[in-house]
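The complex appears here without one of its protein chains, the remainder shown in place.
Up next is chain A:
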Amino acid sequence: MAGKRKQILFSALEPGLGLKKALEHTQTEIIDIIKLSRLRGRGGAGFPTGLKWDLAYSAKAPKKFIVCNADEGEPGTFKDRILLNEHAKKIFEGMAIAGYAVGSQEGIIYLRAEYRYLRPVLVQAIDELRKAHLLGKKILGSDFQFDIDIHLGAGAYVCGEETALIESLEGKRGEARNKPPYPTESGYMGYPTVVNNVETFCYVPYILIEGAAWFQKFGTFESTGSKLFSISGDVKKPGVYELEMGTTVRQVLNLVEASDTKAVQVGGASGICVAEKDFDKPLAFESLPPGGSIIVFNRSRDMLNVLKNFMEFFVEESCGQCTPCREGTFRLLEGVKLMEQGQCSIHYLRVLRELAETMKISSKCGLGQMAPNPFLSIIDNFKGEILARDRVTDSIPL
């Protein structure tokens, strides 16, 4: 049985049509359309896009910015790359519409350093859009002007976090800021800033052309539309798929012809690792938050090893600002290594579990708040396997 495949982003779009429709509306009308579509951000957190735009629209400031988050740093994720490479004009059109809606004339695309080779493609798309009067001054003959700059990222995963991204744009060390104030109130250079994911922007022209009601028909009530997934791991057909929101894990596994699956990591390293018992859950913000990637592990995989890889990633990527994340990721990894060596007591495992819970609620930014996800989900969902290693002992730790 194939997964429900509904194409939005991978269907044709007449360049400029969405923007043209947008210019027929007032700013608040566009925001209302996006709100009505219930589009949620595709960068991870699933924040309602219409609401974000409304906040930026309502902020009074002489300047505002639209930033496209193309930092795609989550391991195993390459869906934005495809959009950047093959659908750049959709992104830029979405950004221009956002600019019109919130009252901004300047867009910035923050491009992951590793994607610098895509720069010529983007530059060319921007040039063509300018020539077609879809960017620049007097867009489509109106008084609206909007242009886009490309900024290369700093090469750290945390720079994908919106406030760290803004710090990095300002030339500082990429570290998360305190929130509030949120970027919509005070972002790049202190001006109201909308930060949206590449994919989020891409849906916008479609919604303006086809209407909010059309978009709502896809997906679930709380998670409308479709979603791109980079699917990798123990599967026959890895790749980027556009699937309707609400597709279940099992449907995905069938689609990509995975067999003998033990575990599925949903949402990249920051996501959660689900076991067979949860394969019928839908990929949707209200159930399994979908992130951008799905990694499949079959029965030959050692889950402790899987966990170790994830924790190594976080130890490497923690920006080091706040105590729970800086020290906590290190202690969790250390604990995993102890488990590997059979040096971790049940008691200490409990201590680490409590630490992981603390990190989730006490870290300064999403990285530290989500870093314990794989730890907790693997320890909980694969407890049997981990305890059965007979290497987890009751000896006193350390």
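Quick note on the criterion: contacts are C-beta pairs under 8 Å (C-beta built on N, C-alpha and C of every residue); 3 or more make two chains touch, one makes a residue touch a chain; residues count from 1.
In the analysis below, contacts and distances are computed from a predicted model.
The complex includes a chain that is not drawn, and of the options "Cytochrome c oxidase subunit 1", "1,2-phenylacetyl-CoA epoxidase subunit A", "Hydrogenase" or "Branched-chain amino acid transport system ATP-binding protein" the UniProt name matching it is "Hydrogenase".
The residue touching the chain not shown here, chosen from A:29, A:354 or A:380, is A:354.
Residue A:318 is the one among A:69, A:104, A:223 or A:318 that touches the chain missing from this view. Touch with the chain that is not drawn comes from one residue among A:77, A:270 or A:363, which is A:363. Touching residues on chain A toward the chain that is not drawn are 156, 173, 178, 180-181, 315-324, 326-331, 348, 351, 354-355, 357-358, 360-364, 369, 397-398.
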